[in-house]
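Our next item is subunit A:
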Amino acid sequence: MILLDLQTAQRLLDTLALLLLATALGSVPIRRMRSSIRLLAGQGLLLAAAAAVVALATGSPHAYFAVALTVAVKVLVVPGILLYALREVRVKREMEMGLPPRPAMLLAIGLVIVAYYVAGPLRTMDGFLTRNALPAALSMLLVGLFTMLIRKKALSQVVGIVAMENGLYLMTVVATQGLPLAVEMGVAIDLAVGVLVMGIVARQIHRTFDSINTDHLQTLRG
Partner candidate 1 sequence: MNLALLFANLGLALVAAPLLNGIIKSAKAGWQNRQGPPILQPWFDIWKYLGRESVVSQHASWIFRWAPYLYFAAHLAAAALVPTLAVVSPLSGMGDAIVLVGLLALARFALALAALDTASNFGGMGTSREMTFAALVEPALMIALFSLAIPAGSTELGALVGDGSVSIARLLALGALFIVAIAETGRIPVDNPDTHLELTMAHEGMLLEYSGRPLGLLLWGTHIKQLVILSLLAGPFFPWGMARELSALPIAVGLGSYLLKLVLLGLALALVESANVKLRIFRIPELLGAASLLGLLAVTSIYLVGGLG
Partner candidate 2 sequence: MDLLFLLTLPLITGMACRLLPRQSWAEGANAAGALGILVAGLALAARVFGGGPASALGELLYVDALGALLIVVIVVVGFLGALYSVGYIQRDVAHGKVPADQVGWYYLGYHAFLWTMLVAGTVNNLGLLWVAIEATTLVSALLVGFYRTRAALEAAWKYLILCTVGITFALFGVLLTYYASAQTLGADAGLTWTTLIAHAGQLDPGLMKLAFVFALVGFGTKAGFAPLHNWLPDAHSQAPSPVSAVLSGVLLKCGLYGVIRFYLITSVAVPGDFAPNLLLGFGLLSVVVAVPFILVQSDFKRLLAYHSVEHIGLIATAIGLGGPLGLYAGMLHLFNHAMAKALLFFVAGNLSQRYGTTQMSRIRNAIQVMPATGLLLLLGTFAITGVPPFAIFVTEFGIVGAGFARGNPAVGIVLIVALAIVFAGAFGHALEMAFGRSTSKLFPVLAGPLSTIALAVPTAFIVLFGLYVPPSISQAVQQVVTMLGGGKL
């Protein structure tokens, strides 16, 4: 049952991609951890919307399932866990920045330009991967990485990784409507184990160092 014609879907997805791009950029100057986690949830919502557009346009049950999963994981579970962790470790709410907001923002915009420069000219117009979708996904990856490297707290780095994965997710949703089943399962397991392992190591670090400021992790040099 197709409820949306392709052209409308494309226009909607294009808009959503731009909005996602805006949230990614918006996360750069944010100083409060809580706000940046909320922004992540907002990104999740936009991703869910994108998934919904795809679902309406294709009508496949798989796609509807994806919408539900997105809402659950990207909007509720992951931000929830992060907020929980934020309370648990009782760190200062303010994030220490390695770079003042203004130049950081300029650099982030530079990264977006790079993304457009590289991915813009590719022939991707057929299907749901609209003109802005691929560059937006790429930008989200790069900007996510960028937020990791300007922030000092271990938790904010995890936030960055999640932001990067949101970029990947956008790509998955609009370009390929998901991965082959085996791969999708593998990726999911990896993600789960990854979170687990990071949690284990972070806990041990917290126990040993009494801090998760990564600037304390600088004894191994040269």
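A few notes on this one:
Heads up, the rule we're going with is that contacts are C-beta pairs under 8 Å (C-beta built on N, C-alpha and C of every residue); 3 or more make two chains touch, one makes a residue touch a chain; residues count from 1.
Candidate selection criterion: all candidates are chains of the complex that A comes from, given by their letters.
Nothing here was measured: the structure is a model prediction, and the numbers come from that model.
For subunit A, the touching candidate in this complex is 2, chosen from 1 or 2.
Contacts from subunit A toward candidate 2 in the complex involve residues 118-119, 121-124, 126-127, 129, 137-138, 141, 145, 148, 154, 157, 161, 164-165, 167-168, 171-172, 175-176, 179-180, 182-183, 186-187, 189-190, 193-194, 197-198, 200-202, 204-205, 208-209, 214, 217-220, 222.
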